[in-house]
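With one protein chain removed, the remaining protein chains of the complex are shown where they sit.
So, chain A:
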Amino acid sequence: MRRSRRSMAAERLSRLHVAGGFCLAALACLPFADLGLAGVDPWDALARMGAGLLRPDFSAVEDIFRATALTVGFALAGVTIGGMAGLVLAPFYHLRAVRIPAIALRSVHELFWALFLIAAIGLGPMAGVLAIALPYAGIFAKVFAEQIEEADPRPAAWLGPRADALTRFLWTRAPLALRPMWSYWLYRFECGMRASAVLGFVGLPTLGFQLDAFFKVGNYGAVSAVMMVYVILIATIRLWMRPRLVPLWIAAAFALLATIPVPPMGQGAILRALNDMTPAPIRGGDWAGLIPWLGDRLGDEILPGLASTLVAGQIALALTGLIAFLAFGLVVREVAGRAGRAGADLVLILLRSFPEYMLAYLFLQVFGPSMLPAVLALALHNGAIIAHLTGREAAGVTRGLRADAPRGLTLWGWELVPRLFGPFLALCLYRWEIILRETAVMGLLGVATLGFYVDTAMQQLRLDRALVLLIACGLMTAGVDALSRAIRARLRSPARHDIKPDTC
């Protein structure tokens, strides 16, 4: 009895120890991180940008309008196709033949899909749509399957065993799951909008492309205009994306995408891409050369890329936690006051609406190339998300407190932090995997994380090397996901109090 109790205690992890451990690990990573300013004067860059940002310039309104429309178009087409594929796959998600491809599809980041598809089928509308649709199909399949599973089993039980499977599904499962599916689709569409904007940075004609183009010529007024349009677009999604209007929007999206010129594709381009994805020694018939080839990939690309991804990701994670921990109280009126709360909400909304990659791109213009822009962008974006979710929960907790509860900092420290530290930590651990995925992608901006090596391999049209690196990426996130799950399971207190992590 005593033994088992002690071993139970050993399996339980203390929250403070876990949080402290992650912070120490981040400190240990600092000496290996390149966080310098790369010889740029950030104040000079900031002053020039600031001046432009305060004077938005809408003279390029036609370009901005088209890029905005195409951002919505790519997002909508990609999320629609991904959603339909997920809907078809969901009832079969318990089969390994469906589950494993779905996991593989969603383990590759949209930007990596885009690079891959551009290399395989050329820079056209199809590449952009599929870059969103393919990973989302894997996500939708999983989530829709869970939603169908969670639906009330009683109507199906009433039908009894004699009704066939399709009838049972269509009459007693699908109607129950349809509403959660719609709200998940809408949430995914918001994620798709961010992804679609970011696809512009690899050449698709969305807002990211406009942003990049204006930055390159130093037109900061136009940059400011693009960013404003983007924030308004994201903030108003739920106003214009109405269930009744969806068919109309989808038709318009496909019509618009059809106006993008399709790149000329030589005969058998896809076959050639498939051939290029086969490891070089095998293509040459030299099977024995495969092991040394993989050894080279491991030593030259995977291990260095992995190391800097983990280093940057760890620092970003600790900073994310720090920002969220300090900021979540600010969105509670009883802590920050009415004005303080409104200001905090606005800042958090801004930081949440810009995807990590776009923020990192902006910071890169200020701080010059190093890990610093990536780490800052990851920490601010993810910190804002966790602060928002924890703060929302904290506001609910505060409403339920006794009438004579303290206010201000005392409320935050004595009532909110003790109650919400557990779920807050769980959220940070949940975001860990997402932060690492995004850290890997930051390599496309020139930081030497895994994405840098993927990008290099793609540019040299060495699809075989890129494929191996993407597999390494997927294994890394799967490993971190498993580790995070294990830690979260051991942290879980008997009184479960989870925050739903429903944000991109």
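The definition used in the following text is that a residue touches a chain if its C-beta (ideal position, glycine included) is under 8 Å from a C-beta of that chain, and two chains touch if they have at least 3 such contacts; residues count from 1.
Here, contacts and distances are computed from a predicted model.
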Out of "proton-translocating NAD(P)(+) transhydrogenase", "PadR family transcriptional regulator", "DsrE family protein" or "ATP-binding cassette domain-containing protein", what name does the UniProt record list for the absent chain? "ATP-binding cassette domain-containing protein"
Contact residue for the chain not shown (choose from A:56, A:101, A:155 or A:343): A:155
Of A:28, A:47, A:170 or A:232, the residue in touch with the unshown chain: A:170
Residue list for chain A contacting the dropped chain reads 154-155, 157-160, 162-167, 170-172, 175-176, 178-179
